[in-house]
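A protein chain is absent from this complex, but the other protein chains hold their places.
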Amino acid sequence: MSVIEELQSGALSAEENVARYFEAIEARDGEINAFIEVNSRAIEEARAVDEKIKQGRAGKLAGLAIAVKSNINVMGLRATCASKTLENYVAPYDATVIERIRREDGIIIGMTNMDEFACGSSGETSYFGPTQNPAAKGRIPGGSSSGSAAAIAANFADLALGSDTGGSIRNPASHCGVVGIKPTYGLVPRYGLIDLAMSLDQIGPLARDVYSAALLLEVIAGYNPKEATTLRVSRPDYTSKLSADLSGYTIGFAKEFEEYTSPEIIREVKHALAKLEAQGASVVEVELPNLSKALPTYYLTVFVEFFSATRRYDGRRYGYRIEEVCGEEVLRRILLGRYISQKEYSGKYYRRALQFRSLIKKEMLEALSGVDLIAGPTTPKLPHRIGESIDPLAMYAYDLLTVPANLAGIPAGVIKVGEVGEIPVGIQFHAKPLEEQKILNAMYALEGG
Amino acid sequence: MKVTIGFEIHEQLATKTKLFCNSPTNYRDAAPNTNVCEVCTGMPGAKPMPVNQEAVDAVIAIALMLNCEIVKEPIYILRKHYDYPDLPSGYQRTSMPIGKNGELAGVKIWEVHLEEDPGKYDPTTGKVDYNRSGVPLVEIVTAPDMHSPEEAREFLKELVKVLRYTQRVREEGGTMRVDTNVSIEGGARVEIKNINSIRGAYRALKFEITRQKNLMKRGKVVKRETRAYLESQMITKGMRTKEEAEDYRYIPDPDIPPLLITEEKIEEIRATLPEAPHLKEKRFIEQYGIKSDDARIIASELELANAFEEVAKVIPPQLAATWIRDEVKRVLEYNGITFKESGITPEHLIELLQLVLNDEITLKTAKKVMELLPEKRTSPKKIIEELGLKKLREDSAVAKACDEAIAENPKAVEDYLSGKKEALNFLVGQVMRKTRGRADPAKVLEMLRERVEGK
Partner (left out) sequence: MDESKVRREAERVLKELSEALGEISLEETYYVVEEINVTRNDAEPELNPEFRKAALKIAPHKDEEGYYIAEMGSWV
């Protein structure tokens, strides 16, 4: 019986559920470092939910313990972005996704560790120290939603929220062997998500199974009148339409993936493709000739948007002035953003990147036009050992296969398909805008198979 | 030496909520940092809400009143980055031009934009209040078409009049902020910031032109720079030179999709626009046959002009015009209020003028009632009744007063009879005093003459 069923049947109370996660965190998070702060009111909130369950008026997420990335505002908890800059920033309001979770009686169990301001792909740039990969001892968990993925992998929560600007949900999901989804841009409200790059950021779920990821996604997704880049779509219903039957699905695979990815990862992905064929899907080849342009396009865009987003951290209303306290990677991005956003250089870098963005978007949508999904690897290589010295460009290269989805605004999801020397490997699915259901179904099929 | 002056003018728009959030805009009545939320205080993760449509419409209306073309291409909301304590996000959101190539009173209007107001920062104490942060502003950029502080002042007065006419700017007044650039032939362009009134603009320009002329006389160079106007000292002071000029690193705000103004929208707003003041002035002269000076004064405020047209339906137009020009304006200026703020209605004016026309009260009484209208906020008849100001119709009371005046002032009577005609005016004054102004002075004069000459 799943936790959701146990909670609904009354076999497990919300309070018991939260309490056992607290025990696990207490016992093992000293080593993993997935959380920056736990919610001291969680037990109290769980009791209130238990009351509602008894009265038969509890919501969809009743009693589920949800870990939240530290760049999402949860009123009364610290949204530090794992930076000294916001070390003492206690959120004075709730992000829209948090309001939606509360409305469905989910319980926020704590705020998770991450790369500082989501600038990183390893979980090592946190001011609160690196997070360990629970699925591969000594390795990085990936990033930047490192703590959220680790919390799921380590069994510290039922569900987690991450954010994904260029792979920050999918990369750690792959390294930690869990399910992670980057939704269509504009599907999930960003109100209350602390910016990395506004035109690319999306909040999404991380979970141990596809059903619960779909459940969290359908709770947080849908039109938000409080923001201007939201899509005018009603609340989706993924869970009731979840199906492992892939007959009629055409899945594309790009040969360019092989060019940039370690062979042992490709091997696992191809193994999974064979399984999908067994479930009724047909696999075809698609072309992504400009795949290598996605990474520089992505980073030049991020530098400028991140520079702009960080101008409010001036130490006057909260926290510290960012340049005075931040880590190396954050400072590097601010300096680069400040430099290339100068009037005289904007044509050379930022606007050129935006032109390439048009190219990547067009290429991704064209490649998807003839297929239901594009499947491929999530990261080009396996996670390195914690503490291993990595050059900034080598770190950026982790994102090569995840940034196209953000540049094109399309949904993408990751699920574990195998291991290489006990290190998890995840397959990544891309779909057309708002076709999250197809990604969920393909992942559901792999999970069952 | 030829002087060249241009302006960038900012005025707050009349909306209930801020430009990018639902916080209230009535910051004047509020304790510091109360009318705020996460958006207008720049909290981490806060996103702008969709643009306030009322503010967009207001800028379109103002641009149309300033005879601008409305931009038909996508209008991006840009982030203008700079670091200042009053700016909670480290950038100010400002639209690309909504109106272009307009004209007002012979001055070309280059651009009209929509912007958000920063908070309020007191540099002498460091205190910051974000209640004002996010209030929508219209920004109007003129060509350097003015050539003296006087011309510049006249333009600003005309602009304020037109802005008030649109009824889209905040009524309280005192919210205008002006940046001006001024240069003298042969010198560089100097920008002056921190001007908060028309008078301030005039004084700043006066000072700055003198400063630049003096530099040139001494053979020195006027350098390109930005200066601040210090109101308390009525001088300008250097802030930064061109070399230190800020690069605002404009980018389209990724959180806000662009605006695209349609022809239908423009026509919809055009239909709501009031007649421009200068056109109204012209029409009043032609339609009502009133004097041009009167027409100009009446058209200076939309509500006043509307009231005039109501009054002129009943009262002879020139009488109404003269009364408004002399008496209504006198009372408004004395109290430092607008016609709208005075609470005076066209019905009050009609009633009052009819009382005069029917000879029920004297002009002097009417003037007194006029003075009381803003304070009493009730009908003239009620005021007259309350104060017992009705004209004395019984000749007996007046006659008695005349007799008394003659009896009490034998010297004046003697003077008059010996040829000093003006001595009778003194006696009239005495009678008026005794009747508390309620007697008709012409009548009194006649009665006194009869009595004195018949003596």
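Chains here go by letter, A and B, matching the order in which they are written, and residues are numbered from 1 within each.
Throughout what follows, a residue touches a chain if its C-beta (ideal position, glycine included) is under 8 Å from a C-beta of that chain, and two chains touch if they have at least 3 such contacts.
Nothing here was measured: the structure is a model prediction, and the numbers come from that model.
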- Task: Tell me which residue among A:185, A:313, A:398 or A:429 touches the hidden chain in the full complex.
- Result: A:185
- Note on the structure: Contact with the hidden chain, among B:173, B:258 or B:289, goes to B:258
- Message: From the list A:336, A:374, A:401 or A:417, pick the residue that touches the absent chain.
- Response: A:336
- Give the residue, chosen from B:124, B:358, B:396 or B:418, that touches the chain omitted from the document. B:124
- Against the hidden chain, chain B presents residues 15-17, 22-25, 31-38, 41, 43, 49-56, 74, 76, 85, 121, 123-130, 228, 237, 239, 252, 254, 256-260
- Message: Give me the chain A residues in contact with the hidden chain, please.
- Response: 75-76, 88-90, 92-93, 185-186, 199-200, 225, 228-231, 292-293, 295-297, 299-300, 315-319, 327-328, 331-332, 335-336, 339-340, 348-349, 351-359, 361, 392-393, 396, 408-409
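By definition in this document, only the chains that are shown with their structure count from here on.
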- Message: Between chain A and chain B, what distance separates the C-alpha centroids? Give it in angstrom.
- Response: 56
- Note on the structure: Within their complex, chain A touches chain B through residues 71-73, 79, 81, 86, 89, 91-93, 95, 190-195, 197-199, 225-229, 304-305, 307-308, 310-314, 316-318, 338, 341-343, 346, 350
- Message: Considering only the defined contacts, which chain B positions touch chain A in the complex?
- Response: 37-38, 41-51, 79, 81, 83, 85, 88-91, 128, 247, 249-251, 253-257
